[in-house]
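With one protein chain held back, the other chains of the complex are shown just where they sit.
The first chain written gets the first letter, and so on, giving A, B and C; residue counts start at 1 in each chain.
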Amino acid sequence: MNLEELNAIAHSERLAQAQKRHHLHVCVGTACQALNSEQIAKALQAALKQRGLQQDAAVKCVGCPGLCSLGPLVEVISKEDSAGPRSLLYQFVKTEDADEIVAHLGGEPVKRLETPLDQPFFTRQLKIVLENCGKVDPERIEDYIAVGGYQALMKVLTEMTPQQVIDEITRSGLRGRGGAGFPTGLKWGTVAKADPNRYPTNVPEGIQSRKFVICNGDEGDPGAFMDRSVMEGDPHRVLEGMAIAGYAVGANYGFIYVRAEYPLAVKRLRTAIRQAQRAGLLGSNIGGTPFSFNVEIRLGAGAFVCGEETALIASIEGGRGLPRPRPPFPAEFGLWGCPTLINNVETLANVPPIILKGADWFASIGTEKSKGTKVFALTGQVKHTGLIEVPMGITLREIVFDIGGGMPEGKSFKAVQTGGPSGGCIPAEFLDMPVDYESLAKVGSIMGSGGMIVMDDSTDMVEVARFFMEFCMDESCGKCIPCRAGTVQIHRLLTKIQQGRATERDLQTLEELCDLVKHTSLCGLGQSAPNPVISTLKYFREEYLAKIKREPSVSANGKRVEEHG
Amino acid sequence: MARTLTINDQEISAAEGQTLLEAARDAGIYIPTLCHLDGLTDVGACRLCLVEIVGSNKLMPACTTRVQEGMVVYTDTPRLRAYRRQIVELLFAERNHVCAVCVANGNCELQNMGIVVGMDHVRYDYLFPKLGVDLSHERFGMDHNRCILCTRCVRACDQIEGAHTLDVLGRGAHSMIVHDMNVPWGEATTCTSCGKCVMACPTGALFKQGSTVAEMVHNAEKLAFLRAARERRVWNV
Amino acid sequence: MVNQLNRPPSPAGNGQPDARLLSDKRYKLIDATMRRYGYQGHGLIEALHSAQEAFGYLDDFTLRHIARTLRLPPSKVFGVATFYNYFTLKPQGAHTCVVCLGTACYIKGAREVLNAIEAAHQVKAGGTTADNQLSLLTARCFGSCALAPVITFDGETIGKVSPDQVADLIAQRLVGASQVLEHAKP
Partner (left out) sequence: MSEKIRFASVWLGGCSGCHMSFLDLDEWLFDLAQAVEVVYSPVADIKAFPENVDVTLVEGAIANQDHLELIHTIRKNSKLVVSFGDCAVTGNVTAMRNPLGEADVVLSRAYQDAQFLNPQIPHDDGIVPPLTAQALPVHAVVPVDLYIPGCPPPAKRIRGVLQALLEGQSPEMIGREMLKFG
């Protein structure tokens, strides 16, 4: 497919859609689907048929619009009705409501189901990565093309050199959204420059590439589902981002590593790959250019450590997901010994809009060092839970109290946890801190992949630390000693504290151990595992002290025994 | 091409491509290791050889870090010493290491490491896991109580003998060395009974049957000899 | 060389493939997966996924078959199969209930939900009831955090469960499922 053909598809799809006066968007993301939203879509379809409105209105299954706590959600977008063009959002929709919704098309909204679209949950957000989630049908490539999909790929293939693409990404200031925030352009540049013959390689038969692009969709943080929503709701954008990355770094083959726990994302990505291949947007000679790029899905199998680059590579190679010391970094020595670019789903989803709208546009959003937006999975003790996308630099207060709607009745805010098991708990005193990589790191947490869990005054912070440490202990691969044995001992000490059996000596041992595991573990899992303990010790130390047993030991001369062991 | 660098304020020269560990040892500077064994590839897992490199905010394993021109390295700072002792204590607490009744008593790298790091006691709770002893092989035995999961045996079996009888089962603290598909050693059909795993073992986890307390000697250097003989036709006798 | 690699190795022993491989059609599915990767080692995890999907768990025979076909040492295959949580070497019960213990579920009481199920159905997490009807598992996060606490029963997601009603909820589904089976009998 070339640019003209792409434009033709976009045009005819838009034309077809313009013929309908009403579009009913039903969320079929994992959370709404669990509440039978697919049945609602069928019921709406049936109601349209019954009322003879098929020509007038269309039902579309779309990805997650974000407000999961009010699901199942149905959005009705009307070109023209008594009130002019407008959108309505219906919450907690049931199959029985379908007929009523259809009956009210073009007329008065169904008041009992309506939830305002101008509430802060929506108005305070800024959607780039999620702009298509809730708008396009993730199972139809034409729908994606109609909103400008694959235009960015065509643009780089026909108008830009690989170096120009890398320069554009560099200038945009985009940083990795998987957690550490490494500058994306720098990473691309390193892979592009890397010599595939520097290290001995071992590429399997049948794979024609000496460099690789890996999309990291192994979203392992408990309480995080940003990448899942993007893969489910807008899979083509991920593919487009990968192909652009492949062109920029000189790779002809890409892998998407997805958790097996995300069957819907896997299914939609598979469909998307098939469609893109059929349309000539993946495969050989894309857009009539010499560039070839294929994408394959690899399933994770339940190992958090595989989110770490080198462990992920070991897993794709078919082995135990063990990390290895870096350097050499995957950019030079990666999959089967080849230079490999590993980017997170959200990072790659940012690429097409940057190419289309330009680096300057992207760099105008966010803060000085953190550009663009960040997607968060807002969960825990807030009124509105779900998926949000906000400009970098927004404050935690705005996220929790404006977008999240604050605490449920009668509860007060205690802390917000970001970064999952690798992050930290941020207390109320930092609510007005801007959310960016540096500020979060300064208070002992991390941006992480975007889990944001709000905790109220009833939350036991020692228990929170223990919960995360149990997670890291179970997920430690066991290769290096500090992480394998250290997390076990930290967990043991935290349990001892919880049970009121710990002494001040134990608290000191705990702090020393956290320091050890943080600084001597082989990979990011171990290096960040103590963060939840360190941050709760820092901000909620009195909760630890309240559970500590005062040491009863008194020496013969009546002095308290302070220093022992 | 030679590289010049400083280790512990001592200027040394090293060959390009050498690891910090090799360069340090050539210069007579000792860096403690457990998972490293001459003749096997390095995995950087035990973290005892971590060193401080000026200009890097991370501690780097000497066994996998290559020398660079002008590098300034410290291998024995108070901070590193404290970390090393903690790591060795974690190992002693993890499984059931009873030096007094061990075949490797007096010839054990873990026991020696305790002395090197100045461990007079273990501050962590001993975990006392219930682990087995496999005596099904006619000549050798494996006592999981004494295993530190350094994977030297796994690498020796794969890289030098080529049988790959051994691998690691499970993960994290539940990791265990296995023979074939977790069968008793004596029933492992891929095992050639060459004994290289026993040579590679730093502790008394792998031993020759019939040896009693303090009788076990490992001959780990035989593995480096074998590799040199096979790959470079060099017989260091 | 290439041709040889892309063919599965001949069976071990007397040269005859094991009767089980011929009689059980599910091995065809696993073999198809391995063929897709040219019978090369990097297809191991995908092959294990296929096998687990086909049989519900990975037994010794299947692991050996995969090891031989992909030309991998048995210990490596075993090491990989036991490294990942998703794979199980034990047969599962007729029905599976998974309790999410992700952070959002945890702070909304998932631990109590799990305790309630364990107590009411006499089964520990990771185990199967004595009558082989129910396997109880835990997960790290389904990504359905808005519905916390979440469980799944035979793949069906059930959100906002409470410790008081969860045991009954499962009991009803177990009864419901067996009634359907009764019904289906001739």
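The criterion applied here is as follows: contacts are C-beta pairs under 8 Å (C-beta built on N, C-alpha and C of every residue); 3 or more make two chains touch, one makes a residue touch a chain.
Here the structure is a predicted model, which means the values were calculated and not measured.
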item: Absent-chain contact - pick from B:31, B:49, B:73 or B:119; value: B:119
item: Which of B:92, B:185 or B:207 contacts the chain that the document leaves out; value: B:92
item: For chain B, residues in touch with the removed chain; value: 92, 96, 98-102, 105-106, 111, 114-115, 118-123, 125-126, 128-131, 145, 214
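Rule of thumb we're sticking to: only the chains that are shown with their structure count from here on.
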item: Most widely separated chain from chain A, with each centre as the mean of CA atoms; value: B
item: Where chain A and chain B are represented by their mean Cα positions, the distance between them in whole Å; value: 39
item: Distance between the centres, which are taken as Cα means, of chain C and chain B, whole angstrom; value: 36
item: Geometric centre distance via CA averages, chain C-chain A, whole Å; value: 26
item: Overlap residues in chain A, where contacts from two or more other chains coincide; value: 303, 320, 475, 477
item: Of all residues in chain C, the ones touching two or more other chains; value: 76, 79, 83
item: Chain C - residues contacting chain A, complex; value: 2, 5-6, 37-38, 40-46, 48-49, 70, 76, 79-80, 83-87, 101-104, 106-108, 139-148, 150, 156-159
item: Of chain C, residues touching chain B in the complex; value: 60, 63-64, 73-79, 82-83
item: Residues of chain B touching chain C in the complex; value: 158, 163-171, 178-182, 190
